[in-house]
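Okay, structure first, notes after.
With one protein chain held back, the other chains of the complex are shown just where they sit.
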Amino acid sequence: MRQNLLHGGSQKLDYEIRDIVKKAEQLEKLGKKIYWENIGDPILKNADVPDWIKEIVSELVMDNKSYGYCHSKGIIETRKFLAEKNNEFEGVQINYDDILFFNGLGDAIGKLYQFLNPYSRVIGPSPAYSTHSAFEAAHSNKEPLTYNLDPDNNWYPDLDDLYLKVKYNPSIVGILVINPDNPTGVVYPESYLKRIVEIAKEFNLFVVSDEIYGNIIYNGNKTKRLSEVLGDVPGISLKGISKEVPWPGSRCGWMEFYNRKSDRNFDDYCLALENAKMVEVCCTTLPQRAIPRIFSHPKYHEYLKEKNESIASRSNIIGNHFKNIDYIKFNKTNGAFYNTIVFQDGVLNNNQFLKIEDDKTRELAESWVNGISKPDSRFVYYLLAAKGVCVVPLSSFQSNLLGFRITLLEENPEVLQYTFQQIAEAINEFCNSDKVMETEQVNLA
Amino acid sequence: MRQNLLHGGSQKLDYEIRDIVKKAEQLEKLGKKIYWENIGDPILKNADVPDWIKEIVSELVMDNKSYGYCHSKGIIETRKFLAEKNNEFEGVQINYDDILFFNGLGDAIGKLYQFLNPYSRVIGPSPAYSTHSAFEAAHSNKEPLTYNLDPDNNWYPDLDDLYLKVKYNPSIVGILVINPDNPTGVVYPESYLKRIVEIAKEFNLFVVSDEIYGNIIYNGNKTKRLSEVLGDVPGISLKGISKEVPWPGSRCGWMEFYNRKSDRNFDDYCLALENAKMVEVCCTTLPQRAIPRIFSHPKYHEYLKEKNESIASRSNIIGNHFKNIDYIKFNKTNGAFYNTIVFQDGVLNNNQFLKIEDDKTRELAESWVNGISKPDSRFVYYLLAAKGVCVVPLSSFQSNLLGFRITLLEENPEVLQYTFQQIAEAINEFCNSDKVMETEQVNLA
Amino acid sequence: MRQNLLHGGSQKLDYEIRDIVKKAEQLEKLGKKIYWENIGDPILKNADVPDWIKEIVSELVMDNKSYGYCHSKGIIETRKFLAEKNNEFEGVQINYDDILFFNGLGDAIGKLYQFLNPYSRVIGPSPAYSTHSAFEAAHSNKEPLTYNLDPDNNWYPDLDDLYLKVKYNPSIVGILVINPDNPTGVVYPESYLKRIVEIAKEFNLFVVSDEIYGNIIYNGNKTKRLSEVLGDVPGISLKGISKEVPWPGSRCGWMEFYNRKSDRNFDDYCLALENAKMVEVCCTTLPQRAIPRIFSHPKYHEYLKEKNESIASRSNIIGNHFKNIDYIKFNKTNGAFYNTIVFQDGVLNNNQFLKIEDDKTRELAESWVNGISKPDSRFVYYLLAAKGVCVVPLSSFQSNLLGFRITLLEENPEVLQYTFQQIAEAINEFCNSDKVMETEQVNLA
Partner (left out) sequence: MRQNLLHGGSQKLDYEIRDIVKKAEQLEKLGKKIYWENIGDPILKNADVPDWIKEIVSELVMDNKSYGYCHSKGIIETRKFLAEKNNEFEGVQINYDDILFFNGLGDAIGKLYQFLNPYSRVIGPSPAYSTHSAFEAAHSNKEPLTYNLDPDNNWYPDLDDLYLKVKYNPSIVGILVINPDNPTGVVYPESYLKRIVEIAKEFNLFVVSDEIYGNIIYNGNKTKRLSEVLGDVPGISLKGISKEVPWPGSRCGWMEFYNRKSDRNFDDYCLALENAKMVEVCCTTLPQRAIPRIFSHPKYHEYLKEKNESIASRSNIIGNHFKNIDYIKFNKTNGAFYNTIVFQDGVLNNNQFLKIEDDKTRELAESWVNGISKPDSRFVYYLLAAKGVCVVPLSSFQSNLLGFRITLLEENPEVLQYTFQQIAEAINEFCNSDKVMETEQVNLA
C-alpha cells in the first residue's frame, strides 16, 4: 500500500475471549463434545423464545413497514414508550428525544468511545467486559483505565481506588458502571452507585451505566437504575433486548441521555452520536417495532419472574459445587448470568496440569500451554482439553486476578450438573497435580 | 466536563440531507401534503415486499435460532452461499473467510474509514453519497477528497481528474466507486472500471466498490462487478439486501475482501475490521438466515427482472418530463433509482422564486431562503413550499454543481406523474421568475 | 490560508510573565521610573562580568575557530572537560558522548518536550518555571501536570502529592526537579531527592533535574546533584552558564544523560534529541570554547564564593523587610536568586488598592485591574503603578497560591533597600485598603 492503512488504535481490538473458541473448535474436529460456557447467548444454551414473543414477531413480518427504514434515532412510538417506562421511576425524567437506538449495545459502545476525544478517558471496572475495554483502548490507543471490583467484598467496587484514580488522572472524563455486572454477576448496592455519582460530580465527569442486565436480578438483591441516583449529573444508560427477551441476534439496543442540557459539551457529544447514527441512516426496524408489544404484553412480567427464578436456582446449584473448594474465592451471582471464580493467591503455578488419556488431545493441550505466562489460561486450556468445558480465563478481562468466567445459562439440568461437577473436580485435580508430581518424584527417587 | 469530550472529526458528521426533512415536517404541521423524493426507501414509496419473501421470514422467526447470536463474521452457511455466488463470475475468487457481515452498509462504511489511519485517504466520486463522504471526512478530520462525475458525459467519471489527483496527492490510499451510483444513477462502463483499477495498481492503492445497487441495472446497460475487473489489486466490495429485496430495515450488508493476502498491510486492515466486529459480538441474525433462501428462491430472478423493468419504465416517464427543459442538463438513469438534475451554468441566481399563495407558507419559505448562499438550495426550498415536493439539493453532495436529486421509486403511477410534472413546471417557473420580475418592473416604471 | 496553519499545542505558549513588561513599558512612556524585579538577568541588575572572563572571551574572538561551526553535539574538548567535572562526584559516571549542547536551556527544554510522545507527560513543580510548564503543555496540548511545593514547609515538595499523582496517572513518564528552584528559591534536601528517585524507580520513570542554579547555593544549605542520588534510574540534568558566569546572552546550556543505556526507549529518546540538534547543524561555538577556560581559571571559585555571599546577604536584607508582615508567608531564599512571597489565605480580595496621586497613572492602573479575577495580579498591577516596582504574580506560575515573585539580583544597595521597602509598604497598605475604605464609609454615613 502507498501509505500505512492502519489506525493506531486498531491494534487494541484483539479480543482474547475468542481465542478459546478456536481451541475448542480444534477439539471438536477431534470428535470431542464441548460444553460452551464461554458466551452469554441464552439461545445457544437451550433457552426457548416464548411462543407469545414469536407470535408478535411473526405478525410484524407480514407487514411491509417492518422492512423499511425507520427514523434515524429510532421509531418515535418506541422511544416514547421507553421514555415513559423510565419516567415511571423517580429520578431523571426524559422524553423520546433523549433516546437513541443502535444496532445492539456493541454498536452503541463502539460509537460511545469512537466519538470521544482520544485524550479523554472513561474509567471502567476490572475485571472488564471486553467490548467496553477494547473499544475504550482503541479510541485512546492506550491501555484501558480500570477501577477494581473486590472479590473479597462481594465483587463490590473499591471506591477508594476509584476516587484516587479519578482525582489524580485529569484525562478521566467519565465513569463506567456495568450493573448488574458481566463478568462478576455483582449487583451494585444503591449506596455504591450514589458514591460513584458523587465522585463524578466532584470532578465534573459523566457517568455511563450499562444496564443490559437491568431486569435480571434475583436472590433478593436490589439496586437502582442510573436515572434514579444521578441527580443533576450528566449520564448515559445503555439498554437493550438481547438478554431479557432474549433476542441477542436482533442487534437492538439504545442509549438514554440524562441531564443532557446541563452541560454544553456533553450535549454536543450526544449530538455527535446522533449525527453518526444519522449518517448510517437508521437501525434495525423490526425489533424496535416489537419492543412496545413485548414489554406491554400481559405475559411479560410473569415470564421475566420465572426466568430470574430459574437463573437464581442455577446460581444456587453452581454455588453448591464451588462453595467448599479451598483453592478458590467464590461469590454467588445475584444478577446477570455470569460468575467469576478467582483462585486463591499462590495456588496456581506453571507446573500444574490435568490428566488427559487421549494422546492427540494431550499433545494439543500441551502445545497450547507451552510458553503461556498466565497460569489461569493454563487451567482453562487443560479444563477444555480434559473435560470439554469451555470457559474464559479471567486474565482476559483486564484483571490481575487469576480465575475464569462461567455462565448460568444452561437450561438442561443434567448438562448443568455435569458441567459444574467437571469444573469442580478439575480445580481440585489441577491444584493438586504438582504436589502429586512432587510425591511421585520422591517415590521415583 | 473536566476535559473536552468531542473527537475532532465528529464535526464532519453534519448530514445536510436531513435538514430538508425538518423543513418538510414544518410544512406538514401546516397541513401540507409532502411528496417525499428525498430518500431511497422503496417501502416508503409503496413497494410491496413480495409474499414469498414474507413467508420465508415468517417461517424463520418461529425458530429459536433466528433469535440467537451468530458467528461474529456472519453465519458461515450464508457466507459460503455468497462466496459461491461471487465465484460464478470470472474474476477474483473468494471463500467464506473473505466475507464479513455488518449491520447494514452504513455500519460497514463507518468502520471502513474508522479503522483507516487518519493520514490515509480514500478518494470518492462527486457528487458524493453522504454516508461515504461524511465518514471519510470524520476519519481524516478534513474535507472529503473527490473526483468528478461529468454531467456532460453521461455522469461517467472524469478519469484524468482522478489520475492527477491520485498521482499528486500521496495521502490517497484507496479509490471509491459506487456502481451503479447514488445520486447520479450512472452505471460505470467496464472500460472505466478497468482504468480505475489500472490507476490503483500504478500507485499501489486499494479499490472499494459500493455495489449495493449491483442488481438494479436496466435500459440495456451493462457493467462489471469489482471482482471481475480487479486482477490482482487489493479491493473490497460492499453489498447488501436493503435495496433489491427490498429490506433496508434489516440493516444487513457485507464486505467481500479481494486479493487480501497479496498485501500484508491490506490484510492487517481487513483483520482490524474483523476484530472490530468481533468486539461487537456479531450482526443481525435473521436477515442473514434469510439470504440464501431468498436469493435461491425460484421467484427471485423474475421478481428482480420485473422490478428493474418497472424502474426503467419510471426512468422513461421521468425523462419525458425533463428532456426538453433548456434550463437543465438531464441524463437518464440506468441503474439504482436516483436521478440528479443539474441546472445549466448561469441559469440560477438569488432573486428567483416560486409563487406561493398561502401567506404562512410563503413566509416560511422566505425565512428558509433568507441568507442562503447556494441557489440550488433556494430552488429546493421553494419547490418544497410551493409544490410539496421534497428533493435534495445537489450542493449537499460534495459537489460544485447546482441541481437536485430525485428518486425513481414511486410505485403509484398517478403520484409519479403528478410529482414530476410539478417539478418540471417549477423549474420553468423558477428560472423565469426573475425575468418576469424584470418585465414587471419595466411595466411598473 | 488553504488549511489551518496552527499546531494545536501552540496556543499553550502564552507567556503571562511578559504581559507585565508591556504594562511597565506603558508607565515608562508616562515618565515613571521602573524597578525591574521581573526577570533573572544579572547583567540588567548591574552585575559586572569580571574582567578575567572578558579577557578570555576577547582572546577567543581573535581566533577564526571561534567563528566556525562546531561538532553537532558540542565541542568534544568541552564535553570531555564537563564529563570529568561530573565524574569528580560520586554517583553516575559519564563520558563526553553523554553530553549534548543546546542554544541555552530554553532550547534544551523546548526540545526535551517536543520529541516526547504527546501522550507521555512529565510532572513538574508548582509554582512552575514557565519555560518548562509552557513547553510541556504545548507538547501535550493539555494543562501542565504539577506537584506542589509547600510554602508551609520551606517550599519543599509535597512528596505524598507527587506519589499519588504519579501512581494514579499512567501517562506520567518523567519527574522534573528544578534544584535550586525558580521561582521559590528552595534548595531540595538530599532526602527529598532520594525519595523522588525512588518514586521514579517504582513507576519506571526518568528524572529531569534543571540544575542551572546548581552552583548558586548559600546560607549554609546543601543539596546533591541528580547524578549523585540517581542510582541506576535513567535521568537528564540540564546545566548552563547563563546564571553563574553570568552570560545569559550566550545561549549556551547542555544536557547530561545518565544511565542512558539502561533502557532502550530512553536511549532512543536521547538519540532523537541528538538527531534534532544534528539537523540544526550545531550550537553556539564561542561560549563552548570559553567554558573550560572560565571554569578552570584560578579566580573562578573565589568569584563564585563572593557572588553567593553577596546574594546571601541580599536574601537577609530582603528577609528583614518581609519577616514581620502578618499578611504573608515568607521563606528565606537559599539558592538561585528568586523569592516567592505568598499572601496568607483570605487576605486578598477584589476591593483592595494602592493610592496613586497622578490621575493618568491611576486611570491606567484601574483599567488594568478592571475585570481581573486573580487578586494577586491586582496587587502586582497596583504595585507597579503606585511604586514602579515590577514583579510577577504567582498565579502566572501554574499555582493556585496567590503571591508574587521577586529577584535577589539588585547589586546597588540603595536601590535594593528602596525597592523592598516599597514592596513591604505596599503589602501593608494594600491589605489594609479595604478596611480603611470600610471605616471611611462608616464615617461618611
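Chains here go by letter, A, B and C, matching the order in which they are written, and residues are numbered from 1 within each.
Note that in this section a contact is a pair of C-beta atoms (placed from the backbone, for glycine too) under 8 Å apart; a residue touches a chain by one contact, two chains touch by 3 or more.
The model shown is predicted, which means the values in this text are computed figures rather than measured ones.
Asker: Please provide the labels of all shown chains that the missing chain touches.
Answerer: B, C
Asker: Using the touch definition up top, pick the residue from C:R18, C:K222, C:K323 or C:K435 that touches the left-out chain.
Answerer: C:R18
Asker: Quick one: which of C:Q114, C:N154, C:Q417 or C:S433 touches the chain that's been left out?
Answerer: C:Q114
Asker: Name, in rising order, the residues on chain C that touch the hidden chain in the full complex.
Answerer: Against the missing chain, chain C presents residues 1-8, 10-11, 13-15, 18, 39, 41-44, 47-49, 54, 57-58, 61-62, 64-70, 72, 103-104, 106-107, 109-110, 114-120, 130-131, 134-135, 138, 170-173, 203-206, 234, 245-251, 263, 265-266, 268-269, 272, 275-276, 278-286.
Asker: Considering the whole complex, not just the chains shown, which residues of chain B touch the missing one?
Answerer: Interface with the chain not displayed, on the chain B side: 119, 141-143, 145, 164-165, 167-171.
Following the convention adopted for this analysis, only the chains that are shown with their structure count from here on.
Asker: Starting at chain B, figure out the least number of steps needed to reach chain C through touching chains.
Answerer: Step count on the best path from chain B to chain C: 2.
Asker: Same or different for chain A and chain B, where same means more than half of the interface numbers show up on both copies?
Answerer: Shared-number fraction above one half, so same.
Asker: So which chain ends up in the middle if you average the CA atoms?
Answerer: Most central by this criterion: A.
Asker: After a C-alpha superposition of chain A on chain C, what does the rotation angle come to, in degrees rounded to the nearest 5?
Answerer: 180
Asker: Taking each chain's centre as the mean of its Cα atoms, which chain lies farthest from chain B?
Answerer: Greatest centre separation from chain B goes to chain C.
Asker: Counting in whole Å, what is the centre-to-centre distance of chain B and chain C, each centre being its mean C-alpha position?
Answerer: 61
Asker: Roughly how many whole angstrom separate the Cα centroids of chain A and chain B?
Answerer: Centres of chain A and chain B (C-alpha means) sit 36 Å apart.
Asker: Could you list which residues of chain A touch at least two other chains?
Answerer: 119, 170-171
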